[in-house]
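Working notes, beginning with the structure itself.
Heads up, one of the protein chains got dropped from this complex, but the rest are sitting where they should.
Entry: chain A
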Amino acid sequence: MELVLSAGIGILSAAGVWLILRPRTFQVVLGLSLLSYAVNLFIFAMGRLTVGAPPVLGAGAGTAIGTDNVFVDDPVTQALVLTAVVISFALTALFLVVLLAARGVTGSDHVDGQEPHQGEPHPGEPHPGNPHPGKLHP
């Protein structure tokens, strides 16, 4: 299991890194998503793998704690990853909206805000896609 999961983490992160290095913003957003899966699984794996022993106490009724039950070794990584999952959702949302806004403002969906083969724009010269560079609102 360890081997499979680590290989999976490796492939997820490789795909994520590859996408993050791409020139188009949408690719980068997807890359961040994949990379956050990989990192979340990685952090989760730091608590070691256990099958069929969720950190939920005393499944039966009553207040007795099932002390003889087997539990995962470390519930803390699970709590950390749970917040990380929600935060990576927020991050993806933010990047998506920044991407859209940047595309509207610069007229390009390149990560640098301009197409690479156009060369350096002259200062003060408007971007081809937008007559008012730098202004977000009309």
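What we mean here is this: contacts are C-beta pairs under 8 Å (C-beta built on N, C-alpha and C of every residue); 3 or more make two chains touch, one makes a residue touch a chain; residues count from 1.
Simple rule for what comes next: contacts and distances are computed from a predicted model.
*Asks:* Given that one chain of this complex has been left out, which of "Phosphate ABC transporter ATP-binding protein", "Monovalent cation/H+ antiporter subunit A", "Aspartyl/glutamyl-tRNA(Asn/Gln) amidotransferase subunit B" or "Acetyl-S-ACP:malonate ACP transferase" is its protein name according to UniProt?
*Replies:* Options "Phosphate ABC transporter ATP-binding protein", "Monovalent cation/H+ antiporter subunit A", "Aspartyl/glutamyl-tRNA(Asn/Gln) amidotransferase subunit B" or "Acetyl-S-ACP:malonate ACP transferase" narrow down to "Monovalent cation/H+ antiporter subunit A" for the missing chain.
*Asks:* For chain A, enumerate the residues touching the unshown chain of the complex.
*Replies:* Interface with the chain not displayed, on the chain A side: 1-24, 26-27, 29-31, 33-34, 37-38, 40-42, 44-58, 63, 65, 71-79, 81-83, 85-87, 89-94, 96-101, 103-105, 107, 109, 111-112, 116-117, 129-130, 136-138.
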